[in-house]
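Missing here: one protein chain of the complex. Every other protein chain is in place.
Chain lettering (A, B, C, D and E) follows the sequence in which the chains are written, and residue indices restart at 1 in each chain.
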Amino acid sequence: MEARVFKPESYLIENEPYYEPIGAEIEIFEAAYHNQLPVLLKGPTGCGKTRFMEHIAWRLKRPLITVSCHDDLTASDLVGRFLISGGNTVWVDGPLARAVRHGGICYLDEIVEARKDTTVVIHPLADDRRVLPIEKLGELLVGPPEFCLAMSYNPGYQSVLKDLKQSTRQRFVALEFDYPAPDLEAKIVHNETGIEGGISEKLVKFAQMTRNLKGNGLEEGASTRLLVHAAKLIMSGVNANIACRSAIAQALTDDDEMLAAIYELSASLF
Amino acid sequence: MEARVFKPESYLIENEPYYEPIGAEIEIFEAAYHNQLPVLLKGPTGCGKTRFMEHIAWRLKRPLITVSCHDDLTASDLVGRFLISGGNTVWVDGPLARAVRHGGICYLDEIVEARKDTTVVIHPLADDRRVLPIEKLGELLVGPPEFCLAMSYNPGYQSVLKDLKQSTRQRFVALEFDYPAPDLEAKIVHNETGIEGGISEKLVKFAQMTRNLKGNGLEEGASTRLLVHAAKLIMSGVNANIACRSAIAQALTDDDEMLAAIYELSASLF
Amino acid sequence: MEARVFKPESYLIENEPYYEPIGAEIEIFEAAYHNQLPVLLKGPTGCGKTRFMEHIAWRLKRPLITVSCHDDLTASDLVGRFLISGGNTVWVDGPLARAVRHGGICYLDEIVEARKDTTVVIHPLADDRRVLPIEKLGELLVGPPEFCLAMSYNPGYQSVLKDLKQSTRQRFVALEFDYPAPDLEAKIVHNETGIEGGISEKLVKFAQMTRNLKGNGLEEGASTRLLVHAAKLIMSGVNANIACRSAIAQALTDDDEMLAAIYELSASLF
Amino acid sequence: MEARVFKPESYLIENEPYYEPIGAEIEIFEAAYHNQLPVLLKGPTGCGKTRFMEHIAWRLKRPLITVSCHDDLTASDLVGRFLISGGNTVWVDGPLARAVRHGGICYLDEIVEARKDTTVVIHPLADDRRVLPIEKLGELLVGPPEFCLAMSYNPGYQSVLKDLKQSTRQRFVALEFDYPAPDLEAKIVHNETGIEGGISEKLVKFAQMTRNLKGNGLEEGASTRLLVHAAKLIMSGVNANIACRSAIAQALTDDDEMLAAIYELSASLF
Amino acid sequence: MEARVFKPESYLIENEPYYEPIGAEIEIFEAAYHNQLPVLLKGPTGCGKTRFMEHIAWRLKRPLITVSCHDDLTASDLVGRFLISGGNTVWVDGPLARAVRHGGICYLDEIVEARKDTTVVIHPLADDRRVLPIEKLGELLVGPPEFCLAMSYNPGYQSVLKDLKQSTRQRFVALEFDYPAPDLEAKIVHNETGIEGGISEKLVKFAQMTRNLKGNGLEEGASTRLLVHAAKLIMSGVNANIACRSAIAQALTDDDEMLAAIYELSASLF
Partner (left out) sequence: MEARVFKPESYLIENEPYYEPIGAEIEIFEAAYHNQLPVLLKGPTGCGKTRFMEHIAWRLKRPLITVSCHDDLTASDLVGRFLISGGNTVWVDGPLARAVRHGGICYLDEIVEARKDTTVVIHPLADDRRVLPIEKLGELLVGPPEFCLAMSYNPGYQSVLKDLKQSTRQRFVALEFDYPAPDLEAKIVHNETGIEGGISEKLVKFAQMTRNLKGNGLEEGASTRLLVHAAKLIMSGVNANIACRSAIAQALTDDDEMLAAIYELSASLF
């Protein structure tokens, strides 16, 4: 009942993570990787960017070190800091320095959420210098060829305040992600949960209905992940309509009218 | 006269907390729990969300570690920090790491009050990775199946600034809570305080009158909790009208006209 | 000529603080106290809320630990922090933990001035759990029955930014305070200063005139406290008009026209 | 050529500071002091508030501990903090605690500049409790009768953001200061610098001209202090017009047209 | 697979970095260097400013210490700080002090992103005093003749908030950079990637088309760096149109219509 504990740089993904490609994304990522170019993943929440990175890390046999970015993430959080131990200070690499030092893949999730100092700290790593200055150590780390920098964001959320600067963007090869085509999505829901095909198709149809509401009262439509949630509840014996309400509708919005409309959509299907 | 002191992870709730279900919430929570999906509780203040979590923790026989979220809650407050002891630094798990490590239920109350870094720190715990990176330790905790993440908020308070991001929401199974139906609410007030049925019914009627004023001068109507307060004062010998004023009316608003209107409502009942 | 020094939790008020009740406030507070419900005091500055709390603490024979809230009051200021001593860190309870641990009365003065994290830290103490999580110690304090939480604010100052959240308000039994009726107020001024009845009545009349100006150029009228100040200066031989100017008029406003009007009011009385 | 170094609480003013009273301010301050009431000094810059406090401190034979308030002054700056020395932490009283502990006069200059936590920390000292809670020590200091709290501000600068709260103001006896009458001001300039009467009168006339421009392009007129500056430069051999420009006109404003107008005023006098 | 680690002040560039001059920039930089004047580089992202600095550092045989500026870069980050080691504090030079002390070139990249304290800390280094006060050490460093200060920014991004103060600008000799002329740019792309001339010319033509869209929906056109990225992907076997999409179009914008327009441009060329 206790948690298992790992060192991030030695946490290799052992089993192939299930991933269905939707275009040339695997080929382009591998070409960028071998040319030592950093990669930017764009796309809505829950469409598979994180799973893609796990799949790539498995293909390339490199540890994947993921950082969820946020407003308060400092450069020190990425690069590292001194900690006091036994009266001495001991340097502890942050996840970025850890990836550079051990030739891993550093994946900065939702990079536009980060403060400017985070995005700037990656600049010398994201051009052909591939160096990380660790000013507190007075050190320059030169990334080995195996080191790879990737980051993601959701262009739909981009505000003026949280825009990626051109001087950052123009260092990356960019991949666009979106929800899979209906057949593929139904297959994914089935593979992830074991639910029968008919229900997974209805769930995909339901998701598409909500995606059409995007911009008309919904900030975002249901992601593939939410379909998987609903399918799991159904597999556990929860009534399909109730599962759609809890796992999908209530997860999408708090607006009473919108909720009523979405409930009707699910009731028309199940 | 001294306080009793516990370790949160070993503070199991021994006696069944009194809880009256208002729908399928117990069934859905248990299905989500067994599928290792995180749960989001939505509803107004004082309607029983905290009591529900205590009831669930008792049913699942897991320790319940609650964090009241606020503006200044940092990721370190959740994850943990180093403290100096005897010249060495000692790591102290925050409540979230404590729950992950010991397979408890971590309940983040009023999550929308938290800063963005708090909401983001739970992302890798709230999808199928179920990992908590503790960057200061250079550790990855992988949550055991018993670990459960739950959080709550009141959609009525949601402002643009304090909105839950879609990338956060779309990781959770969501349960909607509301005030119980009148009969049930009167039964609850009676059970909690021992007050006679007639008075508890009047208190519920009074609460409903204030709830109708929501949006017409009142930010929120009287919660079930306030009815329990008033009933307790009455049981201690305070006049029913004075109890309604102190425990309900004055707790709801400072507006003189509104107070006068509410006093009239209570005077018409008692 | 040196200050006397006390531990807050052992500073019991020995002599009955002079307090004239204006309603059922003592009865309600005691009922709330015995039901372990927290209490909220509302009312303008200088009308006797602090004196009331001293009186209650004396009645209940509990230590009164007062915290003047402000913008920069952190949760740590209330709960406690580690200090380094002899190479080790020593935990020092903040005033709230001190009151919980020793079963005292914790009185948070002007709570709306506090940051949100302060108001949220009291939530688990202010419902039927009555627990204070001390996250830095990894401890849960369960308040003994003697522990009592009270807080005050002035509804007249409440701004949108500094509003008490419903989820906070709806945990408290609320008591409304106001200036005493004229006879009572004159009696209070006399009892506090020894000034003769005629002058204390004139001072009360003067105060009422300034209270009528509230909203018409004055933010607030003269409090009972200011009348006591003026009476003390007069008892020390200062001319009554000059005392009213310094102790009352100049303490109320800086506006030249307003001051001239108030000077005329005092000149018409003395 | 090295600075002399003192402990603030033992720095008694030995020689009577030259001060010309402009009203009953000395009498009122002494009455407030003996009634243990705090005092608030209001008035424009450079009109003698600081000198008055030095004079009062000399009269009362108490040390005067002055704090220049500003935006970033924290409660800890006033109350004190722990410092590490020889591996242990040592408490160092701030100026306020120092004055309470040793029965001195604490003078908070330009209090409205202070953050709210500064103004609130003085509340329990500024009513009849006269206590200073030092939360980091877990101590309550009870001020001896000799302790006195005074503060000043310039009502002309008061903005909405930097207003004194009524709950603060209504704890103080307030004294209003202004520039002295012409004869008195000329006498002061003469006494401070030794300049001949004819020139000091002209300087006062010049100052009055600039004071008439207040609100018509000048934020503030020339203070008595500036007249003393000009007189000192003249005594050192600087031409009177040039002295007026450097010591008065350029110190008042940067506006070229305003400066030309003021230069003409001084040229008409000297 | 491990990173190589260097001391910044001893990391001399050994091989001539490939750089094609576009004007007199090398001559002017060297004249400024020998007159001990600081230099400011202006120009759009990815046009070669960083490469120019590497080329200059190689020519002058001085170490190049680069700092990527950002909002949160403090003066201490530049100048240095004390770190605790073995119970003592040890001073660690920041990159600026490191460059002054060892006579290196300090290059502040995107200086307008820095906080004001960063730009001000360089003032005494950027005039004829050439000193760096290190206040925490109580030291003044006088820069040797070999020390050189350079900084860059992109005038296109300059906002009112992030403007270089005249008191900063007017200390620097300024060099303007821009994209190279088409022939030169095609030559650069060829030299950097080995791609055949025809394709590099088409890429330059494509870049120019995007540059014409600047201000008409694009914040910035494609930089030379992006052409190099696309050429590298093509050399790795990625289809030219797909390479243009990922390496150029998606790196420039997220706008769907803009992307469609740019895709058409690339389709017309490849």
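Assume a contact is a pair of C-beta atoms (placed from the backbone, for glycine too) under 8 Å apart; a residue touches a chain by one contact, two chains touch by 3 or more.
Keep in mind that this is a model prediction, so the values were computed, not measured.
**Student:** What are the shown chains that the left-out chain touches?
**Tutor:** Hidden chain contacts in the full assembly come out as D, E.
**Student:** Give the residue, chosen from D:42, D:98 or D:165, that touches the chain omitted from the document.
**Tutor:** Considering all chains, including the one not shown, the answer is D:98.
**Student:** Would you mind spotting which of D:35, D:50 or D:200 touches the chain that isn't drawn?
**Tutor:** D:50
**Student:** Going by the contact rule already stated, which one of E:3, E:22 or E:40 would touch the omitted chain in the full complex?
**Tutor:** E:40
**Student:** Mind pulling the chain D residues that touch the left-out chain?
**Tutor:** These residues touch the chain not displayed: 1-8, 11, 45-46, 50, 66-73, 77, 81, 83-87, 92-95, 98, 109-110, 113, 154, 157, 219-220, 222-223, 225-226, 229, 232-233, 235-239, 242, 246-247, 250-252, 254.
**Student:** Please identify, in ascending order, the residues of chain E that touch the omitted chain?
**Tutor:** 24, 27-28, 31-32, 34-35, 37, 40, 42, 74-75, 82, 84, 87-89, 100-103, 115-117, 119-121, 123-124, 127, 129, 132-133, 135-136, 138-144, 146-147, 155, 158, 165-167, 169-176
In the analysis below, only the chains that are shown with their structure count from here on.
**Student:** What chains, if any, are shared contacts of chain A and chain B?
**Tutor:** none
**Student:** From the centre of chain A, which other chain's Cα mean sits the farthest off?
**Tutor:** Most distant chain from chain A: D.
**Student:** Are the two sides of the chain B and chain C contact the same residues or different ones, given that same means over half of the numbers occur on both copies?
**Tutor:** Comparing the two copies, chain B and chain C contact each other through largely different residue numbers, since under half are shared.
**Student:** Nearest 5 degrees is plenty: how much rotation brings the CA atoms of chain D onto those of chain E?
**Tutor:** Angle of rotation between the two copies: 120 degrees.
**Student:** For chain A and chain E, let me know how many angstrom lie between their CA-based centres, rounded off.
**Tutor:** 30
**Student:** With chain centres taken as the means of their Cα atoms, state the distance from chain C to chain E in Å.
**Tutor:** 59
**Student:** Pull out every residue in chain C that's touching 2 or more other chains.
**Tutor:** If we look for residues of chain C contacting two or more partner chains, we find 84, 87.
**Student:** Linking chains that touch, what shape results: line, ring, star, complete or other?
**Tutor:** line
**Student:** How do the chains pair up in terms of touching? List each pair.
**Tutor:** A-B, A-E, B-C, C-D
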